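To start, I am sharing the structure in question, which I have written as structure tokens.
Here the complex is missing a single protein chain, while all its other protein chains stay put.
This part shows subunit A:
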Amino acid sequence: MDVITGGTGQVAGGTRPQTGPALETHGLTRSYGARVAVDSVELLVERGVVLGLLGPNGAGKTTLIRMLSTVLRCDAGSFRVAGVAHTDPVRIRRAVGVLPESAGYPRGQTCEEWLTLHARLFGVRRRDARALAARLLGEVGLEDRRRSLIAGLSRGMRQRLGIARALVNDPEVVFLDEPTLGLDPFGQRQVLDLVTRIAREHGVTVVLSTHVLDEVEQICDRVVILNRGRVVADGTMAEVVRRAAAPREGRLEVPADHRARALDTLAAHHVPAEPGANGHLGMVRLELPGDVAPEDSSAAALRCLLDAGVPVLGFSVEGGRLSDAFLRVTRGDGDE
């Protein structure tokens, strides 16, 4: 797995002046009617980072990205993207590339035509625009689709085309809003690999919105978790998990006729334990203290069982992963 480390050292060429952090928001707020979608969000994101923007459905990820990319105005607060203040939306648009959530594509245009159009709308001359389109299509693995109508592309190909479009202006900050939504595992893999490669080769800051935690664990340096429009966790992966992870839990499997003895033994050693879930007569759930590394506490619990002659058929530790932290800070909130 490629992990992109922070810092601006990777900015290829390093030709453009980069002033200020990639993103900076203060009290950013937006409501739809009475519903507050984004609520006083404070963010500071350094350049060159791949940021995972997490949150359940309806958390406000799309609204936040739309405000930062200037297609939606904010009700209150201020922000800077790539060093440009929100009061200068045209310059922000020149500095960002966006793959909007469930973006539509003009079905009647070819891939090359569409990319060329957008490059030209960013001020690239026609001839250069066509060359740029060809290069970007190559970069996202669609070189043999240049002349294909967009209508004939698979969902995964369209997403990659959308990512190519987000790069036509050589952006400093790239926002990808749920880029893997609705893709099969192979398509998801391709898109994530592409995102990783873009971050590395273009030296851009990437904000990846998703509710698929695996994706974030695989490619992000930093995580922000939104819930009901508020930032509920913010930091490196390790920090977020450490601060928010649920009490860790062990799942133990013993032969059914040994379960009572296993429970007694654990109780005698002050390990909180209870019979495991429905019907599995050999399952035991035990709670591992959060202040000790899970390896150590589980080793102690297992040792006492083995010493007491209880046969252990299986053992696994739960918790301590991003998904636990996520569930903990969002408490299962969300639109669905």
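Keep in mind that, in the parts below, contacts are C-beta pairs under 8 Å (C-beta built on N, C-alpha and C of every residue); 3 or more make two chains touch, one makes a residue touch a chain; residues count from 1.
We adopt the following convention: contacts and distances are computed from a predicted model.
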{"item": "\"Probable Ni/Fe-hydrogenase B-type cytochrome subunit\", \"ABC transporter permease\", \"Tricarballylate dehydrogenase\" or \"Methylamine utilization protein MauG\" - which is the UniProt name of the missing chain", "value": "\"ABC transporter permease\""}
{"item": "Of A:A103, A:L181 or A:V212, the one touching the omitted chain in the full complex", "value": "A:A103"}
{"item": "Contact residue for the chain not shown (choose from A:D170, A:E217 or A:E318)", "value": "A:D170"}
{"item": "Among A:L117, A:V212 or A:L327, the residue in touch with the chain that has been omitted", "value": "A:L117"}
{"item": "Residue of A:R47, A:R145 or A:H202 in touch with the missing chain, whole complex considered", "value": "A:H202"}
{"item": "Subunit A residues touching the omitted chain (full complex)", "value": "12-13, 15-16, 32, 66, 69-73, 90-91, 93-94, 96, 98, 100, 102-106, 108-109, 113, 117-126, 128, 132, 135, 139, 165, 168-170, 201-202"}
